[in-house]
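Below: one structure, written as structure tokens.
Moving on, here comes chain A:
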Amino acid sequence: MIASNGPVIPNFGQASSCVLANRTFCWDWARAHWHDTLWPALEQHIELTAIAVGIGFAISFALMFLAHRFNRVVQPIGIVSALLYTVPSLALFQLLVPFTGVTTTTVEVALVAYTLVILFPNMLDGLRSAPPEVLDAARGMGLTRSQILWRVEIPLAVPAIVSGLRIAVISTISIATIAATLLPKGLGYPIFFALQDPQPFKTEIYAAGALAIGLALACDGALVVTRRLLAPWAVRSQS
Partner candidate 1 sequence: MIVADSFHPGTFVDALRFIGNHPTFLAHKAAEQMELTLAALAIAMLIALPVGIVLGHRHRGANLAIGASIIGRALPSVVLIGAFLTVLGIGFVNNMVALAVLATGPLLTNAYLAIEGVDRDVVEAARGMGMSGAQVLRLVELPLGLPLLFTGIRIAAVTVVATAPIAAVAGGGGLGDVIVNQASYRLSGVLGAAICVMALSAGVWLALLALQRALTPSGIRVGRVPTVGKLVKEEQ
Partner candidate 2 sequence: MSSGAAEIVFDHVTKRYSGRDAAALSELSLDIPAGTFCVLVGPSGGGKTTALKLVNRLISFDEGDIRIDGRSILELSTVELRRGIGYVIQNVGLFPHLTIGENVGTVPKLLGWDKKRIQARTAELLELVGLEEGDAKRYPAQLSGGQRQRVGLARALAADPPVLLMDEPFGALDPITRHRLQQELRRLHKEVAKTVIFVTHDIDEAILMGDRIAILRNGGVLAQYDTPDAILAHPADDFVAEFIGEDRALRRLALHQLGDLELEPLPAASNNLLQASARSTVRNAVSLMLDAGTDSLVVAGDDGNPIGVLPLALATKLLQS
């Protein structure tokens, strides 16, 4: 369901000829509605994504410790993840409504759930990627269990963790567009709004779409750079 209190729709009465003809892309419309439509949507989108990935990362990190300590929690977490993975986002947003209502919280809970599905296995794989001989050597040098974790295993897990973050961020940006089926928020909203029209307004779809893709690619690029800085030894891309 599309909420009705949306941003300004193109006013065909005083619009340019480009907008009236619904040509491929009308720069004048994009410029005129940057402040009231596109920028707010982008800002909301970044906020939705940042909160979801932030919380998801914190929970995954905690779960990673738990799994490191108690190996038998891995299987149950894995099964729950696998089940969650098959739940379509469109459905999950709706299924959460009875619990948290038509709110941003609902959207965030769903988004966080998806980041967990991606981040946790990647982090655990990363933590387990330390070669056994390296761990033996560390033990042989007299490092304690927590020293080994913090000085050997976690640093070695950094490439995998950042790889997981890359997937999580891109996916969250993508899934957040679907949040617009619940709330008038994010870059999905202008698109859904335009699609309501029998003659969908192309400029709005393309502009919001380009922003979503651009945001995803920019975040991905930033994370690639981050990984290179944090883990200069990992030359080959792991993704």
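Assume contacts are C-beta pairs under 8 Å (C-beta built on N, C-alpha and C of every residue); 3 or more make two chains touch, one makes a residue touch a chain; residues count from 1.
Inclusion criterion for the candidates: all candidates are chains of the complex that A comes from, given by their letters.
The model shown is predicted, which means the values in this text are computed figures rather than measured ones.
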Of 1 or 2, the one touching chain A somewhere in this complex: 1
Of all residues in chain A, those that touch candidate 1 in their complex: 1-2, 74-75, 78-79, 81-83, 85-92, 94-95, 97-101, 103, 105, 114, 117-118, 120-122, 124-125, 166-168, 170-171, 173-175, 177-178, 180-181, 187-188, 191-192, 194-195, 200, 202, 205-206, 208-209, 212-213, 216-217, 220, 237, 239
